[in-house]
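Every protein chain but one is kept in place in this view of the complex.
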């Protein structure tokens, strides 16, 4: 017996033990890649034309400022950018399912969700530019800081949800994480705590097929949405490139949570069209064919087709969205360029809320050290 | 919405989502508490009278030296003891299912499993007496050291199994852990690694209903055996007080693993009849009724009834086992009392395999320090 | 104004938690077995009975989960006091403590506060099995964003816990478990000293002994023993390992000109290393001898029957005092 190739192994394990999968269609879909509305036995949605156009607008805006950020990184204005290209529907659909009083715990890629929460894109760019490590007020939009250590925020979300329940509030919490993150112990512990305390939290996994260079089979040999059943709460897989289905499923999940039914897992089946980040070279590990296949499932294109075919939006609308997104991109571009570098003394700020003698001492020493160079070029003191 | 009482919450969650449970009887049983043999559609066993008597002997011996250890702790010969009282069937059944070339990763309570592996009970007592932190050679009986940090060993077992598979060996590995441990991130990560690499490891969870003072509902709102399905491998619950069922199920699970089918989870549903350890006071958190209810399901009594009723063993046999177990207890008692305290210089031994300058320095300093007191009473140097 | 009461450190912490639960509805107590059992050391005894399961919470057996959800609860406005059952079991939570709890206030440019207290019974001397006797405080004090304290008396146990809970920063609260049953006076109406201020607990002129938590008592005993030999040792209870009150210590060392630091934790990179380095820098021309350190060896905490040899005791402290005085 030897360890066999991943593909063989995972399909064998998977095929044999998918078990519950037969009970319902594996992927909830309301809008096909071709832009056709379909119905689903459990999930339905009925949106006004304006709402539909809003979703389109959100997705286009998101893609646009995300693309602008990639450009800004290339131009040296940002140190790094984690593009969400391809995941607009998963993010806009789920973000728009939240209520203002709900609380959102993102990873580092939820630029679209941030948009739906009213967070200014410029705020997101600060950490990628290297002027701060987060820096917006999470309580302003109930949108927590980006979290880089994979999986950590799943526990924060669970604790927050436990607190919301204690307060007697009917707000729900949503925790984002990736397919790779599903392997982290913290995510499993979050499942356990959420189940045991019946916390009103939705775990929203964007399975974009890749964790940097590793395909999802390196993380699980069964679909990720099945993970939650063994912790005692339901899971569902939704077409993550179908903004309508994502909205419907996330709404239902949040409703489930806020009505006292406890946690729920949503797996949005989507695809990371770009590289992992601007530092990554995806050609080293994945084939163009795969990307092409997913390009045909583009979340924005399918909604556009639907809007156009159904006469829900006209050329003027599309042109207007285009123009507005250009304006947004311009604002982002100019805003980033204008972002000042922080004052070096900021190193010593906000380490403690109630002060700390060592920080005071080091701050004073550094100020004295810096003062030596005052009025001189850097290093000119010697 | 507020967090409701555990009982209400967990039964609601449980009832609603047990899902798969209907597909097969929830608990594999081959010998009822009343000592009657029953059949099971998936698991069967056919043992010779001698084998059956052997299991009985193992369980009696185990209970006896375990009880002796409790006594030795009361007498001050041990610092602590974690009694396995009530879990003899789970341990003897599963331990006897292993082959000599299989590898066992225990927690700190697997005295019965150790017995089946041929580990001298005296070896187990060293760490509870405080003369070492483990101290047997794991490779002598393929029985790893006791691990106290809950859940850690699940990963060691998985790594070991990955290695066994790499070697082309058909040995399997079994990892023991408790119901409480099922909450640890390490156990979930072990499930993930084992599934992804299709490692030949059996996860054997002794659900003894308690993690110190916390009932299993504090860890999960569905039966623990269901945890594995969402990681892509099967789980099964067995009557942990039925040595025949445990043996049959564990054998099958090990077979599953060694034949290349990958990991499997076995939940042995049993009960911790004693306190958590000799330091614990179980009366603070659990009711006598519960203990009484489980006393009626005693693993040894039911096998004895069966042996007697079927004429597979006579009074002489039972008396002989009793006498032998007394002899074992005596040997353990005398052996523990005779165990020498380690030499203080042993503090510096085996920290590194290849040496370390700091350890050498501290060893020399300590030796010099100790030398001051030579020939004098402790502390007499001043 | 209530009269001072005599109580153990264990009881003092229990009272402190009780008062905090009473006075601030946002305070929560959470951890493994803290409910009905009252914790393995009974520190939370009776609290769940009186404050309910909603405020005194038995958690699943998962330390990362405990601290991670405590962070979430703090984000929601709660003030969780999380118990780690024993020193050696804090490590599964180390990631949440170091990368999240310690850094989130700074990450949010001050917009978020995490008033989380992590209670850790620590140190040896109780004859326990592996992982139950360690002193990992340096591993927390090195990390910016955390505050680290340890009381040595019932009064400090009571007040420092109240202050830790009131503090808007995360505090790692190391409880000297082998001193849990030591008694002392607690005046619950006294105005306490600041949480991070060191205290001269015995005055002396020849040498300063600096310690915290369980070793303060050992140092006081050493000072008494030394007195019989005609030596006057000053004892400073540091009380806080992050920040360390170097001003108080410096004043003492400028007077006595010699310093021995004592802790149970391994000497190599223990808090004594920082104290030696910084006091030497501050008092370079005052010191008659190098700062000496007494502590654990660079070895895993040994089995119980060796801990008497491993742990700093009166003789080991006095041996170092002799060495320092011989310079």
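Chains here go by letter, A, B and C, matching the order in which they are written, and residues are numbered from 1 within each.
Assume a residue touches a chain if its C-beta (ideal position, glycine included) is under 8 Å from a C-beta of that chain, and two chains touch if they have at least 3 such contacts.
Predicted model only: the values in this text are computed from it and were never measured.
Novice: For the chain that was dropped from the view, give me its touching partners among the shown chains.
Specialist: Across the whole assembly, the hidden chain touches A, B, C.
Novice: Which one touches the absent chain: B:129, B:156, B:302 or B:363?
Specialist: Reading the full complex, the residue touching the unseen chain is B:156.
Novice: Looking at the full complex, which residue from C:12, C:30, C:56 or C:106 touches the chain that isn't shown here?
Specialist: C:106
Novice: Please identify which residue in A:49, A:118 or A:344 touches the non-displayed chain.
Specialist: A:344
Novice: In the whole complex, what residues of chain B lie against the chain that is missing from view?
Specialist: Its contact residues with the unshown chain are 132-139, 144-145, 147, 149, 152, 154-164, 166-167, 185-186, 189-190, 192-193, 196, 349-354, 356-359.
Novice: For chain C, which residues reach the chain that was dropped from this view?
Specialist: 64, 88, 91-92, 94-95, 98-99, 102-103, 106-107, 130-131, 138-139, 141-142, 144-145, 242, 266, 268-274, 276-278, 280-281, 284, 289-293, 297-300, 327
Novice: Just checking the interface: what residues of chain A touch the absent partner chain?
Specialist: Interface with the chain not displayed, on the chain A side: 2-3, 5-6, 79-80, 108, 126-134, 148-150, 180-181, 183-186, 211-214, 218-219, 279-280, 284-285, 341-342, 344, 346-348, 351, 356, 358-359, 362, 366, 369, 372-373, 379, 381-382.
As a working rule, only the chains that are shown with their structure count from here on.
Novice: Can you compute the centre-to-centre distance for chain B and chain C, using the mean CA position of each chain? Integer Å is fine.
Specialist: Going by mean C-alpha positions, chain B sits 35 Å from chain C.
Novice: Report, in whole Å, the distance between the mean C-alpha point of chain A and the mean C-alpha point of chain B.
Specialist: Averaging C-alpha atoms per chain gives centres 42 Å apart.
Novice: Going by the contact rule already set, what residues in chain B reach two or more other chains?
Specialist: 2-3, 6, 183-186, 218-219
Novice: Can you list the residues of chain C that touch 2 or more other chains?
Specialist: Residues 54, 59-60, 62, 64-65 of chain C touch two or more partner chains.
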